[in-house]
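The structure under discussion appears below in the form of structure tokens.
In this view, the complex is presented without one of its protein chains, the others remaining in place.
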Amino acid sequence: MSESRATAPRQTVKRQKYPVGVLGATGSVGQRFVTLLADHPWFEIAALTGSERSVGRPYGEAVRWAQEAALPPEVASMEVLPTKAPLHTKAPLPCKLLFSALGSNVAKDAEVELATAGHTVVSNASSHRMGHDVPLIVPEVNPDHLALAEEQPWDGALFTNPNCSTIGLVMALKPLFDAFGLDAVHAVTLQAVSGAGLSGVPSMSIVDNLIPYIGGEEEKIESETQKILGRLEDGAIDPAPVTVSASVNRVPVIDGHTECVSVRLGRPASLEEVHEALASFTAAPQELGLPSAPERPILVTTEPDRPQPRLDRNAGRGMAATVGRLRPCPILDYKFVVLSHNTLRGAAGGALLVAELAVAKGLIS
Amino acid sequence: MSESRATAPRQTVKRQKYPVGVLGATGSVGQRFVTLLADHPWFEIAALTGSERSVGRPYGEAVRWAQEAALPPEVASMEVLPTKAPLHTKAPLPCKLLFSALGSNVAKDAEVELATAGHTVVSNASSHRMGHDVPLIVPEVNPDHLALAEEQPWDGALFTNPNCSTIGLVMALKPLFDAFGLDAVHAVTLQAVSGAGLSGVPSMSIVDNLIPYIGGEEEKIESETQKILGRLEDGAIDPAPVTVSASVNRVPVIDGHTECVSVRLGRPASLEEVHEALASFTAAPQELGLPSAPERPILVTTEPDRPQPRLDRNAGRGMAATVGRLRPCPILDYKFVVLSHNTLRGAAGGALLVAELAVAKGLIS
Amino acid sequence: MSESRATAPRQTVKRQKYPVGVLGATGSVGQRFVTLLADHPWFEIAALTGSERSVGRPYGEAVRWAQEAALPPEVASMEVLPTKAPLHTKAPLPCKLLFSALGSNVAKDAEVELATAGHTVVSNASSHRMGHDVPLIVPEVNPDHLALAEEQPWDGALFTNPNCSTIGLVMALKPLFDAFGLDAVHAVTLQAVSGAGLSGVPSMSIVDNLIPYIGGEEEKIESETQKILGRLEDGAIDPAPVTVSASVNRVPVIDGHTECVSVRLGRPASLEEVHEALASFTAAPQELGLPSAPERPILVTTEPDRPQPRLDRNAGRGMAATVGRLRPCPILDYKFVVLSHNTLRGAAGGALLVAELAVAKGLIS
Partner (left out) sequence: MSESRATAPRQTVKRQKYPVGVLGATGSVGQRFVTLLADHPWFEIAALTGSERSVGRPYGEAVRWAQEAALPPEVASMEVLPTKAPLHTKAPLPCKLLFSALGSNVAKDAEVELATAGHTVVSNASSHRMGHDVPLIVPEVNPDHLALAEEQPWDGALFTNPNCSTIGLVMALKPLFDAFGLDAVHAVTLQAVSGAGLSGVPSMSIVDNLIPYIGGEEEKIESETQKILGRLEDGAIDPAPVTVSASVNRVPVIDGHTECVSVRLGRPASLEEVHEALASFTAAPQELGLPSAPERPILVTTEPDRPQPRLDRNAGRGMAATVGRLRPCPILDYKFVVLSHNTLRGAAGGALLVAELAVAKGLIS
């Protein structure tokens, strides 16, 4: 049945794509959204919003474009709109679905305002992730949490995408959680500079250096992981009773977050079983054939020195997580390294997949 | 009494410095030895050895000098000798004390041969570190292990210096181990490229990248830590019953190994107690006033984003470890970040301090 | 007529691809050849050669694969052959066309031996580039020089590809040379580390550093530029009377050579004329529709701070040169920055384009 739901929109969109908007389109994540939406089979860009400085200007002038892919001319000429409801667009159809690349300060009020006005917002901002009625979704991990949006008081809806480090982590944890249970997760991250935005990390801070700190990041990884692995029951999420300890580092890498993870499982399992659980993992986005879904969400490598960010971040067009170095941990049970692309899977691409899932599930029409 | 021993040699050396040799003097660690010995108050270079390619040539021609400090002319003109006993030197005194910067393959036999011939070898190579009668010394941590050398069958002696990642780790662990006991240590390292030698890590492997693997390194950190924290009893080391789990990464940093450490203590302790134990730590090298000893072996910082390799690696002239981000660990008890200079404290400087300790203890005459 | 020649092979290859070999296939450039040939419409890999260490092993085991694209399984299973004539292959057709990624030491004799045995070798090695009867080809610049091969004494033939820094430079110079003449060229390069091969530049040499020297590189740029812009007359190349001054630097960039170029033209020209000559440039590969040809060989940008290696190296699938910052030079006439991908256009991709040109011209059958 989910199959038929999945194919339905694809047939529809051959006739007419969904007009969508990008909130905060001039920043780093906003540019990624624009790039990914440029050739999207289901969606087409109908509105771009920006800060006061940009409003009223053509997007191509307002943006400091820093993507390798060229800015599509039809997008470059679109006028940047203010981020407020109602969102006027020149699109023939109302632009119901919005992707938010807003900074958390702005996102806090703006996303509620837009959801109240009837928009469905899929947000990459952290402001509402932990909201009791806000689904925090990794489509391969907790697609059923989408239903939490029914608890929302707004005409529209708000879905969120986790922190860029949480995503790769929970993708690797999910098959272990399902197969063996999970008591504890110790994660040390080595995060790329792009995670901090275009000018987040000064070069003076990172050339021949690293920074063992990112404000608020450890708390996000710890609480988001518990929420995502939690159970939706009676209209609320019951966080998974998994103890999570995160330590974060910023390293001189452009894209790709690497995480050294140790886990204590809920029940004994052999190395082979753990390997197999990871390697055979597949989930809703693959079954539904969502356009942005990687063929396999987790790639397991047995090369001794992989994954590496420059070599593996683009696996599955930047949407797969690569797991390597699976081995016993003398303290917990097993340890491994997981790598995922932080601005593709970890931000714009991840949010896009959430929207595709919502469309396939019939939640966006 | 150790005090009087310590002052004795310093008075002596004012009249006459100890002639010392550097084995494998042309490599990265060898060059650091040469630099540190150039102005040493107790030691002076009397012999330099190298591989076949270098033997017979003036050191200044044989070496590809890559230190910031200039190569002293009197050293540059010394003829490179073969690494074999008896080590002929032109020094008026026999050159008894040798610093080994040999690769482990060569070190295995050569160091034994030289110790058999009566030399005291202080080695940075890994070959003999885990030998049952070979002291593996961090002067602030286990100075009493020097006595293990009495078990050695050679006319001379062999002392070793731990892996560059082990050193910073055990320096931070020692005060906790003494004050509270230590059950488990989980360490994830972010190691500088200099640790692999002058051409160990190709730039193609590390620019915009990191490598979550260094062959044999995790095993070394785990077993060396247990040996160093162990107890010397009846002529043998009883390894400390501390479970150690190490995960290593190579990152694009020139010098300075950073380690994200979580510990489970032997008994409950408050954050303040742990902080105090670290911050107040002082040990034999400080008490003996050894020339290469940092004023304080551990510097504790409360800056939220420190230590950082480029800013903190030279603390205590590269001989101190800097600890920061001390905080509770949701899984074990506490976590923190420790940073130390891998080619100073972690290699040549550390070995030099071992030799100074041995001299101060009257073990080298 | 070249048109008809060009279309002929494309029709042919739909039925049957040319079997080709890659000499020195395990190195950095060799791997690029393998990657580019994997999906090539005209060519298919029939033989891979390697050094003694690799011969007899499956390519997938012998190679230390370091490309982002996965190694095709059918290539991974091919046995590595020795680099010598006659080149035995298991292909149904004899493998006449060979791409050489050999180091220059090996290339010197091996390529002559293979050409003598009847192979057509397209080489990226520097050994024979300046040979009086060896065409040194950039397909957009001097396609007519292919005919120089008629002077060769061998049954087969040998074509060469210039130095990776020469290629981008002469691509930018060619339209100026044709339109205005060229008296002098002053080029300062900022070259990526991949140009030195997988382990050519140690990370210790380049993190937080640059090296203002690459052995022999300046001489190559100077002499190759004169040969490529020279005239083929009476079976010999008359070098172009252009004075070239090259200064080279290695910088911490993975891929993409940047060059700051000043030129003195043969006759006065306005900035607009120079811009137009560059921007409108098109040449034989574009006219012939060669599979590896970029749509436009030169992209001219007016962004004030472009080209930049990370953002522009993949322009035209890594086969176009990007020119920016065109402006008057107070000493010579004009200056600009040109950037090209050194391992695509500057090595394997460039050699592939030479072979495609030779096929389209009917020189390889």
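Order as written gives the chain letters A, B and C; numbering starts at 1 within each chain.
We take it that a contact is a pair of C-beta atoms (placed from the backbone, for glycine too) under 8 Å apart; a residue touches a chain by one contact, two chains touch by 3 or more.
This is a predicted model, so every value here is computed, not measured.
Peer 1: Just list which of the chains on display the missing one touches.
Peer 2: Answer for the hidden chain's contacts among shown chains: A, B, C.
Peer 1: Quick one: which of C:67, C:249 or C:314 touches the chain that's been left out?
Peer 2: C:249
Peer 1: Touch as defined at the start, partner being the missing chain; which of C:39, C:109 or C:208 qualifies?
Peer 2: C:208
Peer 1: With respect to the chain omitted from the figure, which of A:35, A:49, A:194 or A:340 is a touching residue?
Peer 2: A:194
Peer 1: Touching the absent chain: which residues on chain B qualify?
Peer 2: Interface with the chain not displayed, on the chain B side: 66, 68, 207-208, 254, 310-311, 314.
Peer 1: Mind pulling the chain A residues that touch the left-out chain?
Peer 2: 28, 66, 193-194, 198-208, 252-254
Peer 1: Tell me where the left-out chain touches chain C, residue by residue.
Peer 2: 184, 186, 188, 190, 208-213, 215, 222, 243-245, 247, 249, 251-254, 258, 260, 262, 264, 304-311, 324-325, 329-332, 335, 337
By definition in this document, only the chains that are shown with their structure count from here on.
Peer 1: Which chain has its C-alpha centroid at the greatest distance from the C-alpha centroid of chain C?
Peer 2: Looking at centroid distances, B is the chain farthest away.
Peer 1: Where the centres are mean C-alpha positions, what is the separation of chain B from chain C, in Å?
Peer 2: One centre to the other, that is 48 Å.
Peer 1: Taking each chain's centre as its mean C-alpha position, how far apart are chain A and chain B in Å?
Peer 2: Whole-Å distance between the two chain centres: 44.
Peer 1: Which residues does chain A have that touch at least 2 chains other than itself?
Peer 2: Where chain A meets two or more other chains at a single residue, that happens at 208, 254, 310-311.
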